[in-house]
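Apart from one protein chain that is not included, each protein chain of the complex appears where it belongs.
Moving on to chain A:
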Amino acid sequence: MSLFFIVIRQLAEFQAMASSKKVITREEWEKRLSNVKVRKEDMNKLVMNFLVTEGYVEAAEKFRLESGTEPDIDLATITDRMAVKKAVQSGNVEDAIEKVNDLNPEILDTNPQLFFHLQQQRLIELIRNGKVEEALEFAQEELAPRGEENQGFLEELERTVALLAFEDVTNCPVGDLLDISQRLKTASEVNAAILTSQSHEKDPKLPSLLKMLIWAQNQLDEKATYPRINDLSTAALEDPAV
């Protein structure tokens, strides 16, 4: 029985619970769960949606062949999008910008915040590689105008430029900018923008489902004691304290 099945059935079960606080044993619970019907096709769609939105092209392709589930987006467009995401994640921001502009020149023209973050990432990469002079020139020519065009960016701009002032960049107050997590954040932002421009939902459905489960369990906690799923990764049912 896949974890997925368990999670979804758990969720469906909550919707049929009674109103007074009662204790439900594991046996009772599992019996109820087994009465809940979930379609395989729906689950496959959820999985495909996740793979496609996150950009796992090969996995999506394979899943399609093996399960017969059709993706709701052209897999070819995923390849382009993934190339951009990968470029940002590897620190090749200029390359990423060129690719985005080839894909859809409107994206960066109509997303000042995203464009600023990409420029910011470029500066970070120059600093990381020790190219101080080039970094200064870049900051002056490319980033300062962004701050002039939009005052909301000034604070972040100051933080980024502050990197140049420190000898030991990894241990300074703004050192978090050099983390890989910063690259991932920017990459995620680009990914979302491309999806939106292609009129696709930028968030996969699966996280919403899990959030719903957690919320529903919290609601039910007020009314009953029952086997809970506490670890989403294992979807294991933990016995109620009797």
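Everything that follows uses one rule, which is that a contact is a pair of C-beta atoms (placed from the backbone, for glycine too) under 8 Å apart; a residue touches a chain by one contact, two chains touch by 3 or more; residues count from 1.
Note that contacts and distances are computed from a predicted model.
Novice: Suppose you had to identify the omitted chain by its UniProt name; would it be "Armadillo repeat-containing protein 8 isoform X1", "Proteasome subunit beta", "Sodium/hydrogen exchanger" or "Urease accessory protein F"?
Specialist: The missing chain's protein name, per its UniProt entry, is "Armadillo repeat-containing protein 8 isoform X1".
Novice: If I consider the whole complex, including the chain that's not displayed, which of A:94, A:158 or A:176 touches that chain?
Specialist: In the full complex, the listed residue that touches the missing chain is A:94.
Novice: Which of A:28, A:106, A:158 or A:238 touches the chain that is not shown?
Specialist: Residue touching the absent chain, from the options given: A:106.
Novice: Could you tell me which of A:151, A:171 or A:233 touches the chain that is not displayed?
Specialist: A:151
Novice: At which residues does chain A meet the chain that is not included here?
Specialist: Its contact residues with the unshown chain are 94, 97-98, 101, 105-106, 108-113, 115, 130-134, 137, 142, 145, 148-152, 196-197, 199, 201.
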